[in-house]
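On to chain A.
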Amino acid sequence: MRKFSAIAVAVFCLSSFAARAVSGEQLFDLLRKKMLTVKDYTAEVKMKINVSYMRIPTLAGTLYFKSPDKMKLERHGGLSIMLKKNINLTVSNMIPTGSVTVLDMGNVTIDGQNLRVLKIIPEDDQGQIILAKIWVDENSMLVARTETTTRNDGTIKMALQYGKYISYALPDKVTIDVDVKDFKLPKGVTMDYNEVRDETPKKETKNRKGTIQLNYISYQINTGIDDKVFSKK
Partner candidate 1 sequence: MIQLLRIELYKIFKRPRTYISFAIVTAISFIIQLAMISDGKSFIAFALQGVSEQFDIHGNVLNGYLIAYIILQSLLMQIPLLVALVAGDSLAGEAGMGTLRLLLSKPVSRMQLVLVKFMGSFIYTLLLIIWLAIIALFLSLLLFGQGDMINLKSDAFILLLKDDIMWRYAAAFAFAMLAMTTIASMSILLSAFADNSIGPIMTTMGIVVVLTILSNLELPLFSLVKPYLFTTHMIGWKGFFDDPVPYAAIGKSAFVLVAYTLIFLTATILYFNRKDIKS
Partner candidate 2 sequence: MEIILEAVGLTKSFKKHKAVDDLSFAIKRGEVYGFLGQNGAGKSTTIRMLVGLIIPDKGKVFINGTEFINGRRHLLKNIGAIIERPDMYGYLSGWDNLKMMAALSNKNIKQQRIHEVLEIVGLKGREKDRVSAYSQGMKQRMGIAIAMIHNPDLLILDEPTNGLDPQGISDMRALILSLSRDHGKTILISSHLLYEIEQVATSMLIIHKGKKLSDGRVSDLLHPDDTLTEVAIAPNEAIKASLAASAWSAYLQPANDNALLFKMNPSLIPSLNKWLVAQGAEVRSIASKHSFESYFLNITNDTAVKNRTL
């Protein structure tokens, strides 16, 4: 048994080595094609925003997505809070469209996962994305991580975990790291009940990193969503 698994590992390594024959550009194209198979989806999600100054409970809602860049969180009477409009929370949106230059950065191992790193530079220098770095699991042809440098919204890091919808390359859980600016309102305006702050231990005040966690509970894929869904306020 042990022998067998040793062989299996060897075969696995070889095969991955063989895959190296695929260039970065080819790999990127394959990924994009796979993603494009999902034209739209409606997903039940739970979103948790972890930003130091925001105290928001987990928001349950329906997330609508339509390729290439339409997205909306519907909270059924509640408020929806999303990152500012330029960047959506889907992988396909973290990767530039149009013609790009792909730089192959080789393989890294993160959390025991062997991932190929690609740097993608869009040729259109007017677009929102200046540079995207993606970590690809070549075996499953899935994007495991992205790091996108945007024109206006800083650098956004995304980590994805897959489950039930792996065949569509749709994640079950997405964690997005965002840079957050400081938030401060004059006390005279808010007339705070000070006691609260004084009693909680002072956290790292300069912690400006935040995360947004999206748990996808179920997807309905390629049902053909009307554009009107996104225009509604």
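Throughout what follows, a contact is a pair of C-beta atoms (placed from the backbone, for glycine too) under 8 Å apart; a residue touches a chain by one contact, two chains touch by 3 or more; residues count from 1.
How were these picked? Simply put, all candidates are chains of the complex that A comes from, given by their letters.
Everything quoted here is computed from the prediction, not taken from an experiment.
Colleague: Which numbered candidate touches chain A here in the complex: 1 or 2?
Modeller: That would be candidate 1, which touches chain A.
Colleague: Which chain A residues qualify as touching candidate 1 in the complex?
Modeller: Per the touch definition, chain A meets candidate 1 at residues 53-57, 59, 73, 75, 77-85, 153, 178, 180-181, 183-200, 233.
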